[in-house]
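One structure is given here, and the rest of the page talks about it.
As you look at this complex, bear in mind that one protein chain is not there, while each of the others sits in place.
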Amino acid sequence: MTTRTNFKAYSSTMMKVFSQDQCQELVLAAEEAMWRTGTDFYDKESLEILKKAGCWVDGKRVRIPAHITEQALKTCQKHVVLCNSRTGARELFVEGNNAYFGSGPCTPFTRNPFTNERHRATRQSVGWATKVLDALPNIDYAMSLGIVQDVPLLISDRHEFEQQILNTDKPIITVCVDAWGQADVIKMAELVAGGEEELRKNPFICLYAEPISPGIHCLEAAQKLVMGAKKGLPTIYTPCIMAGGTAPATMAGVMVQGLCESLSGLVLSQCAREGAPFIMGGVYTVLDMKTTIFSYGAPELHLLLAGLADVAHYLNIPMFGTAGCTDSCVIDEQAGIEAALSIAMTNMSGANLNHDTGYSEYGTTSNLDLVVIADEILGMARRLTKGIHVDQETLALEVIEKVGPGGNFADEDHTLEHIEENYAPRLVNRAARNIWEKAGSKTLTQVANEKVRDIINHHEPIPLPKDVAAKIREIVENAVGHVPGEDE
Amino acid sequence: MHTTKSNYTRANYEVNQTTQWKMLSDDQCSELYMTTMEVLERTGAEILNKEAQKVFEKAGCWVDGNRVRIPSALTEWAVRTAPSRVTVCDRNSKRALRLETTNAFYGPGQNNTYVMDPLTGERRKPVKGDVVNTGIVCDGLKNVDFAMSNGLPTDVNQGFAEVHAFEALVTNTTKPIVQSIQGVEQAQAILDIATTIVGSLKNFQKDPFVMFLIETEGTLVHSDETLKKVMFAAKNGVPYIYSTRLIAGETSPATPAGAIVVALADVLVGILLGQLVRQGTSVITGGFFSINDTENGILPIGATEVSLMGTGMANVLRYLGIPSFGFAGATDAKESDAQMGLEAAFSILHEGLSGTNLIHGSGQLEYGLTGSLELLVMSDEVIGMTRRIIKGVEVNEERLARGVIDFVQPGGHYLGEEHTLKYFRDEFWWPSVLNRTRIDDWTAAGAKTLGQRVKEKTQSIIKTHQPEKLSEDVLGKIKVILDRTGTV
Partner (left out) sequence: MANFEELSKSVISGNLAKVKKVTQALIDEGVSPLDIINLGLIAGMGVVGARFKNGEMYVPEVLVAARSMRAGIELVQPLIASEDMPSAGKVLLGTVKGDLHDIGKNLVGMMLESRGYTVINAGIDVSSEKFVQFIKEHKPDILAMSALLTTTMLGMKDTIELMKEEGLKDQVKVIIGGAPISNDFADEVGADGFAPDAASAVDLCNRLLA
């Protein structure tokens, strides 16, 4: 019997952008910025909370002493779980190096999968999108893929959530327009979960807010963050920053700027309620200096977020990343390239909860064909990230000896036992040319579009109990919109 | 410029100067290597060349008919004595490819039976003019580091197709050339042309600009012709690539670990023979890994497993200190679409991250049956993105931008900062064919897909790029060689 010791194996690919020392340096630089420069909070309650906790408040400007930041890093919850909305089953472990993927929110426009028309997102388009997300095996949670705009805009978030909860049992990340909207959505979620306690115990929703870079925590963002903390619901805080525009042009400077904003949000959440589950988000990219777009396909986006994942792991806090998106206006070769690079990098970085699959046109228009293609790329990336398993069985020494030089392994038991470890594509085409031509010479995007239509026409999500759906309808119908910037 | 100034030196500070990426741990690499040596010692390889058998026997191998079993000590000697770095020059004897450590260089492929005519879009057998175009396109692309023929010409004396291909490349690009050879006779003709260009064999050996590509038959069988080519290259001091072509589940076990063992056993035979013929011979090794897709009856070249096994092999070769040869930038798609984009991007990223030294295959379409210069041009862009990603993030006092962040203040912007002006060009990657214009401008410019823009760029390179010409004198001498060898 062979035994051995001191053998270290990689059971996945291993990737790092920053060393431990560099992670530390970035965090300390962010702490310096949080104290020396500070950030602005536009919400009165937030200012009071921060002042009471020992931060230096001067008007809107809040300077956060390093020890408070470090305390917040200690107290925030490291183990965050998102659940199935119908069963409460604990499904997504948003922690460590686990990487989950889903769609993005808030695009003003979408492309109709049947007409290819680019139009403003509607109740119907969000419903369709959610159905597609529900049906795809590599998509782990749902975001709306559009702002519902065929309803009064100030209460669009309630309609959005209704469409989502009706069409999927996967966890939902919800982006509300303001604190009132978020309160209504939480109310609806509590109805589904069976009460406030139940929702907190097995949360199936995750809240979302974002600061305005550089260094502004607007009223809505701060209020949503505080509410999430008080409710004990996981809350994502995502600076969307562009190198050279709202952050320094150097990638290291972008990291500092982004961390400064994220960690200021973390401090607010922990000061509002110690131990609140906080997820550090990020869309760090470049401002394209020719066209001034906020790029969703730049290689810097993938690099910066892989770097942010290193910092998140160093800090041991959950992270919200970005992948599966493109600057291309159509789902062409470029969309394939940008989605593949971002998904592969993000999956290998071990960022936990990753959004924006399905974003085309630099994040302006959602596209369901791209979601289906991203689902396939996710399958590929997950196979590759699993790496190569090396042991006596996989090394196959006996089989190699048995087959011998020039032999064929096709009929060996060993081959049959292991062949299914290969990734079996569902969408990409490997057929011989004549077969492919006979089937209509379809491009990948055409095949993906057919799948989207098929899902919309035939997929049946697990329904919500009728009485719950009715109560949700009631909340949507009674929702009251508030003018942006309005307080109390 | 606004920087924080403090006078310090820092101790014990470890940085990731580039992105870090690995598939296999050193222990796993070691185990794969040990297992391989066990295979060579126990199972051995079929050696179908008498002279090679004698060389192996004299060195202490156990020869039994054609079966040669190699003692581990001898394998280890060969790995030690084979150089861990090979520098390949350009046609002007300028040092170009430093094949060592994790330097990654990219180029096209060559096993395709057909080509896509870049001007008409017609799919047809390649002619010499296609290889000329390949030379011009390789020469004109910034991120393509070496040239390969992208198919062998069918309109020339078939016995000397490689010689014609080489002539077409060497007269149209100054970049290093990876050249396959049919046999020793053709190898001699190619070497004669190469030495004519640089003046003498000695000059060529000092600053080689051609590598011979020698492909094995797979699964531990080495044919008479293959081994002759190895001995020819070793005797003449021509760097050669000993490359395996492996199908997991057919010519090797289905498990990636087992596949790497067989591949390594295969190539170590070619390395050992070279070292025995002439100790210190420059050799690069690796190959192309695929899986047995029985459903479609093809060998996929865009599959995840191609990158999975390829990068695993690269890790082992890095562990052994032997320059590596890999495969990326190819697709199973039949025409330009999102599948082409995502498969090419996926493999280019991973091969680049693994630091495979010489990466070929960009431009291979339709599971390798068809060569496409358009895909090569598209890959050039993806290689640029990948290079930005693997370059990583530089972290230092000035790039952390703490002073700039404080100067700009929350709510400000960085557009006109001196810091931005100093860094935005170098820190950002600049696209050439990817679209970042807004949808209105993109529509006004004809709403072209990336495939269409790439087609235009390819045609423009072919029509306008002027590679550096060889002198009339040298061209005359090359003609004499072609006449003498019966090539024409």
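In order of appearance the chains are A and B, and numbering begins at 1 in each one.
To be clear about the criterion, a contact is a pair of C-beta atoms (placed from the backbone, for glycine too) under 8 Å apart; a residue touches a chain by one contact, two chains touch by 3 or more.
Just so it is clear, the structure is predicted and the values come from calculations on it, not from any experiment.
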| item | value |
| --- | --- |
| Listed residues A:T246, A:T394 or A:N429, member touching the removed chain | A:T246 |
| Among A:T364, A:N422 or A:N449, residue touching the chain not depicted | A:T364 |
| Among A:C55, A:I212 or A:A306, the residue in touch with the chain that has been omitted | A:I212 |
| From B:H2, B:R67, B:H413 or B:H465, residue that would touch the chain that is not displayed | B:H413 |
| Residue in contact with the excluded chain [from A:V81, A:I147 or A:A193] | A:I147 |
| Touch list for subunit A against the chain that is not drawn | 42, 108-109, 120, 147, 149, 153-154, 156, 177-178, 212, 216, 218, 242, 244-246, 249, 287, 289-293, 364, 483-486 |
| Interface with the unshown chain - residue positions in subunit B | 411, 413, 415-417, 420-421, 424, 438-441 |
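We adopt the following convention: only the chains that are shown with their structure count from here on.
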| item | value |
| --- | --- |
| Chain centre separation in whole Å, for subunit B relative to subunit A (CA means) | 35 |
